[in-house]
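Every protein chain except one is present and positioned as in the full complex.
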Amino acid sequence: MSAVDARAGARSADTVGAGDRPPPRRRRPRHLREYLLFLAFIVPNFFFVIVFAYWPVIYNAYLSLTSWNMLAPVKEFVGLTNYTDLLTDGDFLGTLRITVIFVLGIVLGSMVLGLAIAVLLNEKLIGRGFVRTMAFAPHILSGAAIGTIWLFIFDPNYGLLRPIFGVVGLASPNWMTSSKWALPGLIIVYLWKNMGFIATVYLAGLQNVPRDLYEAAAIDGSGPWHTFRKITFPMLSPVTFFLVITTTIGTFQAFDIIALMTGGGPGNSTTILSWFIYQQAFKAFDAGHAAAAAMLMFVVLIIITALQARFLERKVHYR
Amino acid sequence: MVAPARLSRRSLLAASGGAALALTAAGCGGGSGGGNGFAQASGDKVPDKYAKRTRVVVWHAYSGNPGTAITELAKRFNESQSDVYVEAQFQGTYDETAQKVTAAVQAKKIPDLVTFSEVNWHNFYLNDLLEPLDGYFGSGLKRSAYNQKLLSEGVLKDKLWWLPLARSTPIFYYNKTLFHKAGLPDRGPATWDEWRDWSKQIKGLKVKGKQVKMEAYQKVDGDWQFQGSVWQWGGAYSNGLNVAIDQDPAVAAGEWQRELIFKDKMAYMADSPSVDFQNQLIATLVTSTGGLQGMTEAAEKGKWEVGTAFVPKKEQQVVPTGGGGFGMLAYSPKDRKQAAWKFIEFCGKAENSAYWTLTTGYLPVIDAAVDEPDLKKRLADDPNFSTAVKQLDIVRKEDEVRLMVPNANILIYTGLQKIWANNTPAKQVFTDVAGQLKKATDKVRKNIEKHI
Partner (left out) sequence: MTTSTVDSPARRSSRGGRVLRYVLLVVVACVVLGPIYWLVTSALKPTADIYTYPPTWIPNPLHLRWSNFADAWHAAPFGRFFLNSLIVTAIGTVGEMLCATLCAYAFAFLRFPFKKVLFGVLLGAMMVPGHVTLLPNYLTISDLGWINTYQGLIFPGLGSVFATFLLRQHMMTLPGEVLDAAKVDGAGHLRTMFRVVLPLSRPMLITAGVITLVAKWNDFIWPLIVTNSTNMRTVPIGLLFLKTQEGYNNWGAIMAATVLVIVPVLVVFFFAQRQIVAGLTQGATKG
């Protein structure tokens, strides 16, 4: 996290701050006013973020060191036991494995599909404006609505996929009632939800690629795939950077659709980290393990985001 | 909107003051209430005509028909007397209701009466949050009025903590029309082996192009029906707090179902077996009595006939009970507890119990309810409806580990899903589940032993 914004901040200093301001002289009084104004502007937002996001994290960090059933008057201090329990628990490690597949599947899949759709919609085709608008719509539906719709679509008996599979002479898999298909099924639902949003953002990026680059490529006799690889994709790298990070964070937090469609099952086949935390806290009433798992997720997300920022940014092409 | 004077000041403070307000306010506790710092949960504004009465907050888990019924009971109660005002509020499923009560206890702003599921109430009992109800019985409502088998399920340490309300048992449903087509007799099978023989005759049938199967297992919460299977095969989830799910009878019951799915190909795991039964995808189903009304309506629309029978036997003929009942929160002050009991008394009147049963399809928890004219007529007219009541003779309270150990039910049905969906051998699955159950039990063992 800090890496992203450190960088973003650094850029901001370059673009807006230091460059166009006169060298500081007798900075004190004027700066003081600006500092105060800065504080006044950020205080409302920070107040709410601290009270309703960071205070819970602190409280949660404390809970992660206790054993507590969420009802007893006392919380017993147990040190790091909850953490060592989790990290030696096969089920929890399985959860991590499933989380990795889930996140990778959704992030990679929706990036590829989104980019492909964006490239398609970037062509001058009749009706593309309509498709572009509609493609975004799934992104704003509530999880409850999406879960309800897709449960029906996946239903092996009445679902919409049965006739579609029937066309090619196959039986529709028992998506949500099969350990093999439930995770891919969920990934499909999230791809459906995400890809239009990603396509829209990519499309915007595509339209900002200067035409002269393509013209130059055309003169060089470069083929379409080559042009895409050498010009389009590099030019899109800032978009990719933004999308990968926000999609990753969003996917880690995925919950409501899973709650409605699989409840983490069958078996543990769709128990990702966020569902595990929910189940430990509100089904097993095991606040300590839930809190420890949540702290791990928090830290993992920060690390992943920082790494992504570092790795991707090296490849980002800024104009 | 609510109490604007106080709120505007508060919101002003919250918006302009520092985080300190939120954090220090924690020390002040919350307003009026019992001597122990517990206040009553907030809710809707009390209607003016009831303003001077004692307000009782009931949190329940009923939507649909049961929701209508409990709302109606509260309304009738409020109109029937002049001391108590009951506010009944829907809080989501049993689990969501329990979660809300958990949060409410932490916040020390609690309801007075809550409908807990047969599993959830134990957790509150074990943390000393429930009120023993024995002392409240009297001329208004006698202890003997209740079905004693159902009532006894709320007893621990010789005291009553949980009163039956929305109770049900699994019964055996079958599609009479399909049975007729397959040349089967118009009755439920006596044993599971007979049932399996019959499945061979069902096998050839097709409805709307789909091969009809014999039964389906419920993906989530299927451990309730399976509790019955384990007993029927002569085993148990646990004996006392000793986990027994990895022993032979339970494993045999699991293997039976695995064979049906993967060898006979006559069963499968479903999101909603009831829906599949209603659509004639399966010919028989073991599920709650509470679904009867829905089945009957669906059968009428689909032009077929639904039949019910006792659940078949294997080694034994026995079924579990399930569903919800009232628990009273111990930290509610005395006057409100007394007032809350008035509502329980009202629900315990034979005519009200009959009304509840007729509207919801749940078992009559008050014995005398079956003599009320409406219910009596219904029982006589509809043999399906009376199956459940007759089956009350063979019900048993669920095994302790499933009831008392938090998360045990989820551990069990997650294991069952592996058998049903992955074809994992039952022995292997139940060995794992037993390990998890033992670990979970050990965490709470001391506390449970203190309380039973």
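In order of appearance the chains are A and B, and numbering begins at 1 in each one.
The rule is simple: a contact is a pair of C-beta atoms (placed from the backbone, for glycine too) under 8 Å apart; a residue touches a chain by one contact, two chains touch by 3 or more.
Bear in mind that the values here come from a model prediction, so they are computed numbers and not experimental data.
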**Request:** Check the options B:Ser80, B:Thr93 or B:Asn423 and report the residue that touches the missing chain.
**Result:** B:Thr93
**Prompt:** From the list B:Ala51, B:Ala107 or B:Ala190, which touches the chain that is not on show?
**Reply:** B:Ala107
**Prompt:** At which residues does subunit B meet the chain that is not included here?
**Reply:** 1-2, 6-7, 10-11, 14, 21-22, 25-26, 28, 30-31, 41-45, 57, 59, 61-67, 87, 89-94, 96, 99-100, 103, 106-109, 111, 168, 208-210, 272, 274-275, 278-279, 287-288, 290-291, 293-295, 297-298, 301-302, 361
**Request:** Against the chain that's been left off, what residues of subunit A make contact? List them.
**Result:** 1-2, 4-6, 8-12, 15-17, 19-20, 31, 34-35, 37-39, 41-42, 44-57, 59-60, 70, 117, 119-125, 127-128, 130-138, 140-145, 148-150, 152-153, 157-160, 162-163, 192, 196, 200-201, 203-211, 214, 217-218, 224, 227-228, 231-232, 238-239, 242-243, 246, 249, 252-253, 255-256, 273-274, 277-278, 281-282, 290-291, 294, 297-298, 301-302, 305
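By our rule, only the chains that are shown with their structure count from here on.
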**Complete:** dist(centroid_CA(subunit A), centroid_CA(subunit B)) in Å evaluates to 37
**Contact set on subunit A toward subunit B in their complex** = 44, 47, 50-51, 55, 69-72, 91, 151, 155, 157-158, 174, 176-179, 263-269, 279, 282-286
**Item:** Contacting residues of subunit B [partner subunit A, same complex]
**Value:** 15, 18-19, 22-23, 95, 99, 102, 105-106, 123-124, 127, 129, 210, 219-220, 268-271, 276, 279, 281, 406-407, 410, 413-415, 417-418, 420-422, 424, 436, 440, 444
